[in-house]
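Written out below as structure tokens is the structure these notes cover.
All protein chains of the complex are present and in place, except for one that has been dropped.
Labels A and B are assigned to the chains in the order they are written; within every chain, residues are numbered from 1.
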Amino acid sequence: MNREQRTEDRGEKVLLSGNEAVAKSAIDAGCRFYAGYPITPQNELIGYMAKNMASSGGIFIQSESELSAINMVFGASASGVRAMTSSSSPGISLMQEGISYIAGAELPAVIVNIMRAGPGLGNIWPAQSDYFQAVKSGGHGDYHCIVLAPSSVQEAYALTFEAFVLADKYRIPVIILGDAMLGQMMEPLSVHSQEFIVHSKKLRTKSWAATGCKDRKPNVVKSFYLNLGDLEKFNLKLQRKYKNIQQKEQRYEELNINDARIILVAYGTMARLAKQAMVSLREKGLKVGLIRPINLWPFPQKIFQRLAISDKRLAFLVIEMSYGQMLEDVKLAVNGQQRVEFLGRSGGGIPTEEEIIKSSLSLLSS
Amino acid sequence: MKRIFGRTKSLRPLDTHYCSGCGHGVVHRLLAEAIDELNIRGITIGVTPVGCAVVAYDYWDFDCVESAHGRGLAVATAIKRLQPEKVVFTYQGDGDLAAIGTAETIHAANRGENLTVVFINNAVYGMTGGQMAPTTLIGQKSATSPLGRNEKTEGYPLRISELLAQLQGVYSVERTAVDSVYGILKTKNAIKTAFQNQMENKGFSLVEVLSACPTYWDMSAFESLDWIKNKMSKVFPLGRIK
Partner (left out) sequence: MIERIIIAGFGGQGIMFLGKFIAWAAMRENKFVSFMPAYGAEVRGGTSHCAIVISDKEIASVAFDAIDTLIAMNSPSLAKFVHRLRSGCELFINGSMIDNAPKIRGAKVHTFKFTEIASELGNARTANMVALGAYLASKNLLSLKNILKLLPEAFKNNKKLQALNEQAIKAGMNLIK
């Protein structure tokens, strides 16, 4: 059913999968280069790009590997063009070298990881087992990527758009971290109307890009600092940038936290189930709230720090499709001042609403 | 007085970090001369490798992008596709192009990317201290083949240029050597032609340059030139391959 174009023009909602929404958003955000290698569960994304990139005036390349894809993105970004690649867990592992180089060369880029369950080949069911890799930076060197975790098709569209803005603003790789559920499911989506769509030619040209040195001094895009002292100086500059991002880019959603005794903490599609459990518990009269981090890096520490020092006793229940990764960031933010507990499953298993309710009830009674 | 020679504009007036007798400095200059003669400095984008030539952008005076080890042709593919009116080349060593980057090399060539590749073959890893390269000759000693390369365990010198010439997407492949004045002139011509091919949209053009590494061949500069002539070019025959 390829009727998307027609309904869009009438400004109506369209029915798209998360994978397609990310791809569509990228093109709407002025992304004009995509390279990728097929891997489930993100094939609809590369498929959408193959179909639509050329007609949007961009370049689509199916690369020979994820290694090649990320380095093509490096080249595209060095050319001053908004560029993206996407993959799933094992492919993202292969890309880590390139992501480190992108961070080191201060290039903007968007990398989409529609996670599957691991380790190894694992399986293609929804999981959140790559949190550490994304948030702690899976490649070598002391760098960071901004990490955004949408929980719906609508948010996948919105955050992908935002990812390109952030990538350019801070000259940093931005990772969209979603799971197979987000990638595969279709939901109604209100897309930007025409006036918000970015025309790549109207984007500000990047003075640092390698475009030929006619009428200016030559530009070099690189991450190599041969002389002792130069790299440290550069790294300190990077660290200042990261600190600035940490101050300014802490996105999260909070629900019912003011009177809460238990605060559920979950991101991505997991947060939808947590929210459902919260609603059920509230219906029973229990004081349960929810924090859904939208940025995973920088982690929204401030809200946790504020709650951690409140006078009343609180418990955080971190719920993940992993065995406890975001848990560490919550613990760091709470800094031992309140109780932090964990509920997680992985390998394709998803904590159910019943399990969340059960864990919450046992926390309330202990 | 009539001016018959001037400084090469695309080459900065700097001393290089290369060892005496190394071929890199010569080829850097040939590339820069070719660019100036074609008057394309303002539209040239070079992609530099990881290897001894990693800081080639310090010597060249035009836009450059440094790639990860072996990924030069993936990086260059994107640059050229997005800026088809520019002249884009990669400069890669034997480890970069023919070992770690083999997949990127073969696939960029097979896609027929309209790029120019300058491939420096010195049969050894110079940057890391003289280890065996895919192009190391049988019997040649290196830090990781201390008894000499043994084909039974290390395989044979990889003739990647001949391999690439088989691909339909490849327009031209030529092998030269910077082992003599004649060889240097030949090399410059080959590089210039490879640039012209790109400017005429003819497709993927590669120039392999046999180049001396006296330091890790454990020879004097003169001996190493003889070694190219008598040993290396027997395994890697010079001339137009495609």
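Just so it is clear, a contact is a pair of C-beta atoms (placed from the backbone, for glycine too) under 8 Å apart; a residue touches a chain by one contact, two chains touch by 3 or more.
Since we're looking at a predicted model, the values are computed, not measured.
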Among the chains you can see, which ones touch the chain that has been omitted?
A
Cross-chain touch to the chain not pictured, restricted to A:159, A:181, A:198 or A:343, is A:181
Out of A:41, A:80 or A:298, which touches the unshown chain?
A:41
Residues on chain A facing the left-out chain by the touch rule are 1, 3, 6-7, 13, 15, 40-41, 124, 180-181, 184-188, 269, 272-273, 275-276, 350, 353
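Please note the rule applied: only the chains that are shown with their structure count from here on.
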Distance from the mean Cα position of chain B to that of chain A, given in whole angstrom:
39
Touching chain B in the complex, chain A uses residues 32-33, 35, 59, 61, 63-65, 67-69, 71-76, 78-79, 81, 83, 97-98, 101, 105, 210-215, 218-224, 226
Along chain B, where are the residues that touch chain A in the complex?
41-45, 47-48, 54-55, 57, 60-68, 71, 74-79, 81-83, 86, 103-104, 106-107
